[in-house]
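To start, I am sharing the structure in question, which I have written as structure tokens.
A single protein chain has been omitted; all remaining protein chains appear in their positions.
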Amino acid sequence: MSQLDELYREVILDHYRNPRRRGTLSGNHLHAEGNNPSCGDEFALDLVVENGVITDAAMQGQGCSISQASGSMMMDAIVGRSVDEVEDLMRKFKVMMTIEDGDDPLDPDRPGSVLGDLEALQGVRKFPVRIKCADLAWATLEDALAQAGR
Amino acid sequence: MSQLDELYREVILDHYRNPRRRGTLSGNHLHAEGNNPSCGDEFALDLVVENGVITDAAMQGQGCSISQASGSMMMDAIVGRSVDEVEDLMRKFKVMMTIEDGDDPLDPDRPGSVLGDLEALQGVRKFPVRIKCADLAWATLEDALAQAGR
Amino acid sequence: MSELGHLRADFPILRREINGAPLVYLDSAATTQKPQPVLDAMDEYYANHNANVHRGAHTLAAEATERYEDARSRIASFVDTASAQIAFTRGATAAINVIAYGWGLNHLREGDRIVVSVSEHHANLVPWQMISRYTGAELIYLELDDEFIIDTSNLEAVIDDRVRIVAFGGMSNVTGALGPVDALVDAAHSVGAITVLDGAQLVPHAPVSADDLGVDYMVFSAHKMLGPTGIGALWGKPERLEELEPLEGGGEMINIVERYHSTWAPVPHKFEAGTPPIAEAIGFGAAVDYLGRVGMEAVAAHEREITAYALERLSEVPDLTIYGPKDVTKRGGAVSFSLGDIHPHDLATIVDQDGVAIRAGHHCARPLMQYLQVPATARASFYLYNLREEVDVLVGALMKARKVFGLG
Partner (left out) sequence: MSELGHLRADFPILRREINGAPLVYLDSAATTQKPQPVLDAMDEYYANHNANVHRGAHTLAAEATERYEDARSRIASFVDTASAQIAFTRGATAAINVIAYGWGLNHLREGDRIVVSVSEHHANLVPWQMISRYTGAELIYLELDDEFIIDTSNLEAVIDDRVRIVAFGGMSNVTGALGPVDALVDAAHSVGAITVLDGAQLVPHAPVSADDLGVDYMVFSAHKMLGPTGIGALWGKPERLEELEPLEGGGEMINIVERYHSTWAPVPHKFEAGTPPIAEAIGFGAAVDYLGRVGMEAVAAHEREITAYALERLSEVPDLTIYGPKDVTKRGGAVSFSLGDIHPHDLATIVDQDGVAIRAGHHCARPLMQYLQVPATARASFYLYNLREEVDVLVGALMKARKVFGLG
């Protein structure tokens, strides 16, 4: 696979074109916004956390396929999970985006270790300037969870 | 004569140490001030012009030997002269300070052509950054005469 | 067109390969590449004459000052004005801030209005927002016509006698549209307002006679015209420079400093606080010399030709939308576009794999993006060293992008 095809895998383009949980939540929820001023990517997140579990979420935003697909895949990955699990996921995602070629980002001994679709974002590592695109949704999630006061 | 000795001729050091007409005038007179911000030289001039003749003058200021000697020699040269003669002198002085080596600044056909002591300032031309020192008094004189409304 | 092709040898970076392909540099609106003579001029200065300017009686100081002031006079000639009308600043942005603060803080008050266009670069927008906040003067926008040019059809409605400043760009860095200088100058002057021309994208690309433009102030940046980073210029009509208070205080810009009060040096020095960008001024001088040798008419003609070719070739790419005038007499060589639903950022990444450097984003013109109702655009921009064949490489890479995104 060429580097480009590795970056723009089918699943990424699918999430870009058919983002999951796009919209807003009504009722009581957390809200956080993030953007990359240098490229204009924007991401916003509505989140409901009940008894330590993320029970609902919705995303808004605009930007490149990487930033929006990363957000959409994140939605799939977090709803229904406990905040603990999600924080673990955030850590794993960070590790995946920073490690060097050859290392294995997926530690099978940790609970919830499978990044699933998100692994498709591994190709971004070959494009260092695009890493911040993939990170945007996750940084916004971190902000939202910080508001949860944990 | 070395370039330095040509710059710091006896007559220049004499005017520097014994400036002519240092002080201020009382009574009705013109006043102008000038300075070179880059080196801090300052020069100020009181001038009485009666019926087109400079009848009295006094100078104040501080600065290098060239700026102060040029001012002092200028005092000697202008008091008692008509404004016309002085303007001619100003022109000649300017010519002397700008011409290239070898040219003759002193046109013997013009009235009042002899620059006298002022010729000692010719050595300054070899030191281009010092020309503005020699010019300071004369630029101030020009300002003062401009006020005379001619 | 290719008669400027031989100049490419002067630009060391154009020999680079990117991702295994020859560099195709189409981002000159962001910053231009530098020819060897510009680098040599700065090195020669540092290696032989470096000293602080306007400050010393020693030989190096005199040599440095002479070269610095000589650069000023060559840049002045380049825009057909007098040396005393050119003040060096850090860049175009810094120069606009000098005007906004220096004029604004001292002349604007509540009830006054500042007019800008919706297509301005942030450099010609944010400083006016700041001054609006500090003074209470109101910011008013000019919109665009259907060719993306500042709309002058109803100027009297916007530029009334509350308006004190009209600030606008000579050429949009996004759409390439030329600013309607005459119409805006007439409208502004008819109500006694001053005009500020952002020349950052104009001066590098066309012969400019500052004194003839009719504007009161103009700014431009060296790095967008073959010169180094770290320097730009503020130009003004003599009486406008006189009435402009300096923004920054410090050494060099003063006449007399007393404990509680100071007076300023004559223009242009009152705008040059502290040690100026000396080597950069010398590099800037070498850049305008280089442009002068090529001839700005030739530069403009070359750009017109390559832009026409690019507009033609790009319009062959399916699903491609161009944001900007189609008529090359109304525009310069910055060409913004989008391609289907491919985000500009993705486009830039994909064509970069073929060595093509284009820019993607809001191009420091977010209000314009909102006006165009796009989050971002891709932009190719041309300069004297670009070749027709480079447009072909770009178009090929865009076709590849269509494939990657499954657009067929």
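Should a chain be cited, it is by its letter among A, B and C, assigned in written order, with residues numbered from 1 in that chain.
Throughout what follows, a contact is a pair of C-beta atoms (placed from the backbone, for glycine too) under 8 Å apart; a residue touches a chain by one contact, two chains touch by 3 or more.
Not measured: the values here are computed from a predicted model.
Enquirer: So which shown chains sit in contact with the chain we cannot see?
Expert: Looking at the entire complex, the absent chain's contacts are A, B, C.
Enquirer: Among A:Cys39, A:Ala77 or A:Met90, which residue is in touch with the absent chain?
Expert: A:Cys39
Enquirer: One chain isn't shown here. Among C:Leu4, C:Leu23 or C:Ile165, which residue touches it?
Expert: C:Leu23
Enquirer: For review purposes, identify every residue of chain B that touches the missing chain, sorted by number.
Expert: 3-5, 7-8, 13, 17, 38-42, 62-66, 68, 127, 129-130, 133
Enquirer: Tell me where the left-out chain touches chain C, residue by residue.
Expert: 12-13, 16, 18-19, 23, 25, 27, 30-31, 33-34, 39, 42-43, 46-52, 55-61, 90-94, 96-97, 100-101, 105, 118, 121-123, 125-130, 132, 134, 139, 141, 221, 223, 228-231, 247-254, 256-262, 273-280, 345, 348-349, 352, 356-361, 364, 366-367
Enquirer: Name, in rising order, the residues on chain A that touch the hidden chain in the full complex.
Expert: Contact residues on chain A toward the absent chain are 35, 37-39, 128-130.
In this text, only the chains that are shown with their structure count from here on.
Enquirer: Find the geometric centre of each of chain A and chain C from their Cα atoms only, then give the gap between the two centres in Å, rounded to an integer.
Expert: 38
Enquirer: Distance from the CA centroid of chain A to that of chain B, rounded to the nearest Å?
Expert: From the centre of chain A to the centre of chain B is 79 Å.
Enquirer: Can you work out the whole-Å distance between the CA centroids of chain B and chain C?
Expert: Spacing between the chain centres: roughly 46 Å.
Enquirer: Can you list the chain C residues in contact with two or more other chains?
Expert: Residue numbers touching two or more other chains: none in chain C.
Enquirer: Could you tell me which residues belong to chain A and also touch two or more other chains?
Expert: Correct list: empty.
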